[in-house]
Structures are given as C-alpha cells and as structure tokens.
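Chains shown are a subset, placed as in the full complex.
As written, the chain order gives the labels A, B, C and D, with residue 1 at the start of each chain.
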Amino acid sequence: MIRRLAWYWLLPVAAIAWEVATRSIGAVYFPPPSTILARMHEMWFAGPPTRLFLTEEAAGDLLPSLGRLAAGWAVAAAAGVALGVALGRSRLLSALVEPLVHFGRSVPPAALLPVFLVFFRVGTPIQLAAIVYGVLWPVLINAMDGARYVDRQYLDTAQVFHLRRWPVVLAAAGPKIFAGLRLSVALALIMMVISELYASSEGIGHRMREAEGSFDIPAMWAGIVLLGILGVVLNGVFLAVERRALRWHRGRTAA
Amino acid sequence: MLEISNLSHVYGSGPSAHHAIEGLNLSVSEGELLCVVGPSGAGKSTLLRSIAGLIQPTGGEVRIAGELVRQTPDNLAVVFQDYSRSLFPWMSVAENVALPLRRKDMDKRQRRAAAQEALESVGLEGAGKKYPFQLSGGMQQRVAIARALAYRPTLMLMDEPFGSVDAQTREDLEDLVLQVRGHHQMTIVLITHDIDESVYVGDRVVVLSKAPAHVVGDLKVELPSPRDQISTREHPDFVHLRAEVGRLVRGVERTHA
Amino acid sequence: GGGGDGATAQEKTTLTVGVVPVPSSAPLFIAEKNGFFKAEGLTVKTEIIQAPQAVMPKILNGSMDAFLTSYVSLLAINDSGAAKLKLFQHVQTAAPGIASVVVPKDSPVKSAADLKGKTVGVNVLRALGQTVTNAHLQQAGLKPEDVKFVAVPFADQLTALSTKKIDAAWLVEPFLSAAKKDGAVEIIDTTSGPTDGLPLDAWGVSEDWLAKNPKTAAAFHRALAKAQQIASTDREAINAVIPTYTQIPAETAAAMKLGQFSADVDKGEFQKLADLLHGYGYLKAKPDVTTLIPARIG
Amino acid sequence: MTKALGVAGVLGFLLLLEVAGRTGLIEVLPPVSAVLVTAAGLVVDGVFLADVGVTLAACATGLLIAIVTAVPAGLLLGTVPAVERSVRPLVEFLRPIPSLSLIPLAMFVWTDSQDAKTALVVYTCSWPLLINTMYGLADVDPVAKDTMRGFGFGPLAILWRVSLPSTAPFIATGVRIAVSVTLIVAVSVELIAGGAGGIGTFLVQAGSANRVDRMLAATVWAGAIGLGANALFTAAERRLFGWHRARAGEGA
C-alpha cells in the first residue's frame, strides 16, 4: 500500500513546482495551488464532522453529479461494448450502421442540444442523455475494432466446438475494450461537466460555470482540481477491476 | 461416414492465387482411423479445415454421413496444428478443456470431472489450474488433445497432434488415441509427418502429393489388434508398410521437386 | 473628427472588437460601412463572441480591445474584481415588448403568479433575464426563490418550450416573435412597468486599455458615436447592416422590434439596474455606476 | 456492396427522421429534408466554407501535434514501467479536466484565438492516442519480442520493429477516435469563445438569428466531415495494416 502510494510522488512535486511558478508570475488566471486548495476547502470540505466534513454545497453539487456520472457511464459502457461487438462481428450490420456511427461521433454534443431537448426533460434526464452520448463513442469504436480483429485461430476453435462466439470475441477483444473503457471513465467526468453547462441548476459543472461567469478564478480552479482528483480515484478503481479481468493478459504478455 | 469428392481449394485469386488442393477424392468409413501424410505445404491442413467446415471449398464437396458440409458439423473435434493459439489464453487449462462440454448435457461438476480425467489421461493431472502460457509447448499440445478427447466427438480431426512431445509421451498418446477410439465409436482423421506413426496408429494411410494436393497412395494397414509399441513395430507387415509409405512420400518429393 | 493628424500619434491603429451577432452591434458595422473608422485611421477587425465573460482572458492579455456587452455583464465583471471595465459607448435602452416571459400554447400557467415552483429558461443565469423577471415576480407577490431558473441558449428554448421540457422561457427578439408565431403565450412583458427604460447594452473597454490608448480611444469613440447617432435616428441603416454580420434575413431584421438606440445612457436607469442586481444578490457590492462611466474619452 | 449498404443505412435513418418529423413526433424541429436542403445550400456559401476551413485548420494542426507527441509519450510510458507508474497519477489527474473548462486559460496564454483552439485540440485528443498506445504495447506478443532480443536487438530496435508495428492497430483506433474528438473540441471552443471564424461561430450566428435549420445544417456538416475523415483514415489503415485484417478472422 505504502509502496503503491510512493508512486504518487510526482503529484506533490508538480504541485510545489506549480506553486512556485504561479507565485512568481502572478497571473490572474493562474492562482497558486494553496489558494485553490483553500477555496476548495471553503466550498466543499468545511462542513461538520457528522457529515464527513462535506459542506451543504458539496452534498448539493457532488452527489447529483456523481450519481449522473455513474449512471451515465454504466449505460454508455454497456451499450458501447454491446453495440461495438455487434458491429465488429456482423458485416451486414456494420455496413449499414457504421457510417451513422462515424457521423454521430463527430457531432459536438453541444450542437445537439436542440435535438436532445425534443426528447428529454431539462435537468437530470437531458444531462444523462448527454453523458451517455459523449461517452459511448470511444467504447464503441474500441470494442468494434477489437471484436473485428480477433485471431482467426480462436474463432476457428470456437466454431469447431460450437462454442458461443460472443464470450470468445469478448475475451479476445478484452484488452482493446478496456482501452476504450479507460478512456471513457475520464470522458464521463468531462461529459458530466459539459452536461451541466446548460440547462442545470446544480452540480460541479454548474458551479464551475458559475465561477467562470463571476470570475471567481480560484473557484474555477477548485473545480478543475476536484475533477483531477476524481479522475485519479476513479482510474484507481478502474485499474483494480481491470487487473482482475485481464489477469491472463498481464501474465501472458509480461516479458 | 466421410465422403470427399473432387475437392479443390484455391487461396486468393488472380495471378497470386494458390491452388492448395485439386480434385481430391477420399472416403472414410465409420470408426476408421485414417492417417494422412504428405509433404509440408501440400494442403493437409487445408483439407482438414474443409472437412471441419472452417473454409468453403472452391470446388467439389465434402459430405459427412451423407450431408453436405456447409457449416461446422456437430460432434466434431479438432486438434489444430497451431495448438498454442487454439487455447484461450484467458482461461485456465481446466476451463479450456471443460469449455466445449457446455454443449453436452452435463452439469458443472460432471464437466469438471471429465476435464480432470482427460487431463490425467494426457499426463497433466497437476496443470488444471495453470494458464496456458505457464505450460511448455508439449504440455500445451497435450491440453489441446485433452480438450478434444474430453469432448468425445464422433469425428475427430487431428493435425500433427504429437509433434511437440517427447518420444515416450508420443507413444503413450498414440496408444491413448487407439484406446479411446476402441471404447467410444469414433472416426479419426490424423495428419502426421511421422511415417512410422501413420502405420502404427492408422487403419489406412493416405499419401498426398505436393500442392495442389491429391491422393497419390492409399494403403490399408492390416496389423493385428490390439497394437503394441514393441510387437507391432516389429511385425513384418509393419516394416513392409512403413517402407511402402516412405517410398510413396519420397516419390512425391522427387517427382515434383 | 480630425482623422489625419490623429493617426500619426495613435497608439495603435488596428483594433480587435468582439461583437455579438445581434442587432445591438449594428452601429459598429454602420461605422465601418460609412468609412468612419478609415477616416480616423483605424482598422477594425471583428470576432464573434457570445458574451464578454467568455473572452475576458483576451481582454486581460490585450488581444481584444473592445467588445459589445450587456450592462449586466459589465457590472458583474467589475463586481468580480477580475477586471476593471469602463462603459465606452452606450448602444441600446429597453422599450416595452422586446423581452418577455412566455409559456407554451395550452399551459396551465396564465400569469406571473402561476410560475411558483416552475422551471423558467433564461439564456444566462444571474443576468438580465433573471433580474427583470424577478422584478415582475415580486410585483406578483412571489419571491425569486419560488422559481427555478435554468440556462438554455435562446434558440434551444423554443424547442424546449414547445416540447414542454421547460415550463416558461424568457425570450428576446427575434426569438420572441418566433415563439409567439408558434402559439406561445406572453405572460410577462419584462421590459415594461418597473423595468421599462433599463439600459441593455453598450461597448465596453478595460480601464487599462483606456489609460494606455487615449488617442486611439478618442478616435474610435468619435467613429462609434457618429454611427450611434445614425442608428438612433435611422432604422433603415440598422436594417441594412444586420444581414451582413448576422444570419438574420433582411425581412426579419426589418420586422424586428428593437429597443431605443440613443447617444448616452440614462445614469438613473443604470443605477436602478445596478441596485436591482445587487438586491437579488447577483452583485456582491453595491456599485456606484458613475465610476464606470469615464469622465471623458481621449 | 458495403458502400451501397452504408448509403442505405444513412438513407433509412434519414427517412425515419423525416417520417418522425412529418407525423408530428418531432414537429418542433425543421424536417430532415429541409435541413438537408439548407445543408446543400451551404456548399456554395463562401462564408460557411471559410468557416469550415478555419475549423479544419485547427483540427489538422492539433491532431498532427498530438500524434507526434502523444504516441511517443505512450511508447515511453508503455515500455518503461517506472516512468509509467510515476506519471500515471499526473496523467489521470489531467485527463478528466474538460477542455471547455480550460478555454479561459488557453485564451489567456495564447493571444491568437486560433492558437488557443489548437492547443485545446492537442490537449484533448492526446489522451485517446496515449491510452490506446499504452494498451497496444501491453498486447504485444512476448514471443515476438523475444525473437528480436534473441537476435541481439536492443530495446529501441525492438520498440521500433516489433512493438510499434504490432501496436499500430491500437494506435490507429486511437487516431480514429481522436479525429472526431478534434472536431468536437474545435467546434465547442468556437461555440463558447467565438472567434474570427469557424463552424462553431457559424453556429453562434445561426443561433442568435434563430435559424435552427442552419444550425442543424452546420451540425450535419460537422458529422459529415467526421464521416469523411474516418473514411480517409480507414482507407489508410487498410493500406498500412493489411496483414492485420488478413490474419484476423474479420467479422463474418
């Protein structure tokens, strides 16, 4: 545990360098980390111990945001893997649908707001839709590519023994699927923020937008840093899951 | 059981097309153990893949029990030449062996027992929990054999199944195949490069020509049963047949080289 | 304007100006069209912006010189302390019928009082829309907290409104007419009554910029003021330039209801706006608007 | 054949939308046919073409810079575990920061809007390239690497001759993801921060004028450009990695 934490040495080093640099330059848009941390503390972590030191604002901002993040990511990951594998394995389906996929993933979610507004109510539903829409693509593309190029020998083996193809394809495409999922975790955080830029009244993204609008630059940075920390935490969780799922892969390819 | 008529297979098209098999005729009767020998690159694996329905012949047809092979037929097992890539790296050895048994009417415990038994029969009782990459080449090959045996197919196709094991293990495995064949009504097509082996295990030995492959020799092996590594190999018919197959193989090499 | 002699002494001759693609930016294009800038020895480049908040970094690092801003944004930015902005040239004052709260066709919401607990879309939170709506809500006996405001870009509000994804929307022209044509019902005219005559938008610059470029500022101001004069008297001139920098078709431009284009801002109304904003807690400090108006330019 | 099916798929989708529009399911938006007519009209609209040019310039430069920095970085992280473990927290810290939140910072640092936009494009599309490169490296067959080591090749040669080619399909997937990301970032930045031109500023203008048909038409073009770019990169991939397709049992 301690050994693993030791690998995080770069974060404090970077923070100190950042502190020194910002203090010496003193640009408005780059407050020193100490200021940012103070602001974070004040905004979110100055609550009573009974509430795990979370302020009311933190409960009001973080929990809904994280809830949407989790739900949106789960839906997008499941749909992305399922659709991607289906597209990767079925030539007919991919011929029919792939152009739409590449079309869809190039459209900025922000520009799709009017279309979303037709189908989803302002608030959580539309935000969820935006998260799912944004996160879906890298998962789908990686799953599709992974499923498309499975070593023929595995497929032949499966065919001969009349095994169901899906498990074989899924496992063989596993490394690529996980690459997509790993991308998607950070992307889900991003989409969570973006989905709160419009049509929302709470959430981390909303708070960041507000901070930006009122030039509370430390608060804006507080949001950025919070996202970073969430990213590190979620990635840690993700890697732990991945280590289990791809155990075979690590053992086999470790030279 | 197995009827191959006028089979052809061409890889690719245009000027770079490669004729692997041309006008090959062959029939295997129920319960027979047919050995196929022929030069490297002749088209043996291609033939096997056609029988298994993994590739569609570009000409002629393959019938199993009278039915045209379009897809992979039921109750078939294959031991691939490239055994290391035919084991799923994401599963333990025991899981690899037990996997095809899901198609059988067996519960989990039965599957596990059958896998364990098959692994024991190839001398890998302790390896069930390991992953394929943790095994030596020969051990991996034996896992592939165990998987096919545990499945108890009615038709078994084996592509150089004993190429990576030592002499002693090889003999043991040859006897294992003969024994399994005797117990469970099973038709076997076995590709080998070892002429002695082809005569020792085969009921019949077919010699293929260089590519494009066709049958240049078809010998019935009539050696006393049960076969035995010492006495069978000393049998005058064995020595005679072995020389005969050797001549045919060498003839192929010479005429086409 | 004594263009010729000024040009030699000007601190800079090429200006980058942030314009919002709405009718309020028209005077700048009238000036350009009539060669007022050229006469002052200035070259004006425009960049499309949504709101000055988004381009503050550019203003702070000097890569943007002036910009169209609402009075609300001007006050908010100054209040935040991120920059000191000055009112450079007034553009438009509110007049009845140019910004309203509307509800869908057969909405149960019939009046301001019915908005209790409803979701109202505005283009930007804690800005003009919310402020003027609040003023009318108070008149109807509601508190600002009784209504939930959400930020949705104007164009998308129409969709949200007709599919009932929001209960009401605060809209300005040309969205207002479009909504009404679609059957939406106006329940509050937010630029009438207590909020009639509030200043809407203006050209803004930073205090720094003004101090560093007095001659340029003077020249630029002369050109803008001249165009503002034209805009305040000649509606045709506005109609003519709108299609050149927006995507509003000529017919729509001609039919749009606009506020009052006048030479100078009414300081009393400006202060009233500031007080309203402060009253709702959108500004931390109660500002004295005279400090935002430079004594003289140039 | 494949192309015909693709066209059929797109047409079917459009038809579906059109029917939905006509039958009142999504009556509030202009019907697809109207949007497509407007989109077609934009092809001869010089202003729009110039906007597209501005956006694409930022995308292309950004993608190029990202490829030449993120792929080598991924190779480094993927081959030197100590570096990977040290840098990983920092990378994971930076990745979830939305480029949109960084717009003010970028605009403060780069005085030219186009440069700021390009910088944000680089920032965002580096991640898929980096992550895919790292996962690709983890997927290299150890026997292949041992083969090179057996012949006495050094780590660099192994990287160049084995790891890179066998990682290439992963990188290619990363590039194809990055391509559409560049477009999304560039347009979104223009949408929020404006600028002297670009598809995003076009959207701002259309939005302020309540021209939903033009907004959707420009959106359609953004999608179409992404589709075209993908086709381009897929074709390049086919040429470069024919071995990969041929060896693998491609979807049946």
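Keep this in mind: contacts are C-beta pairs under 8 Å (C-beta built on N, C-alpha and C of every residue); 3 or more make two chains touch, one makes a residue touch a chain.
The shown structure was predicted, so the numbers you read here are calculated from the model rather than taken from an experiment.
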{"item": "Counts per chain label over the entire file, given a single displayed copy of each", "value": "A x1, B x2, C x1, D x1"}
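Everything below uses one rule, namely that only the chains that are shown with their structure count from here on.
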{"item": "Minimum number of chain-to-chain contact steps, chain B to chain C", "value": "2"}
{"item": "Chain at maximum distance from chain A, centres defined as averaged CA atoms", "value": "B"}
{"item": "Among all chain pairs, the one with the most C-beta contacts", "value": "A-D"}
{"item": "Between chain D and chain A, distance of the C-alpha-averaged centres to the nearest whole Å", "value": "17"}
{"item": "Distance from chain B to chain A - Cα centre to Cα centre, in angstrom", "value": "49"}
{"item": "Averaged-CA centre spacing for the pair chain D and chain C, given as whole angstrom", "value": "36"}
{"item": "Numbers and ranges of chain B residues touching at least 2 other chains", "value": "none"}
{"item": "Residue numbers of chain C (touch at least two other chains)", "value": "56-57, 60, 153, 155-156, 159, 163"}
{"item": "Touching chain combinations (by label order)", "value": "A-B, A-C, A-D, C-D"}
{"item": "Residues of chain A touching chain D in the complex", "value": "7-11, 14, 27-30, 88-92, 94-100, 102-112, 114-115, 118, 137-138, 141-142, 145, 147-152, 154-156, 175-176, 178-179, 182-183, 185-187, 189-190, 193-194, 197, 205, 208, 212, 220, 223-224, 227-232, 234-236, 249-250, 252-255"}
{"item": "Parts of chain B lying in touch with chain A, wherever the complex brings them together", "value": "49, 52-54, 72, 74, 76-78, 80, 82, 85-86, 88-91, 99-100, 102-103, 131, 133-134, 147, 151"}
{"item": "Contacting residues of chain C [partner chain D, same complex]", "value": "18, 20-22, 45-50, 54-58, 60-63, 153-156, 158-159, 162-163, 174-175, 178, 246-249, 252"}
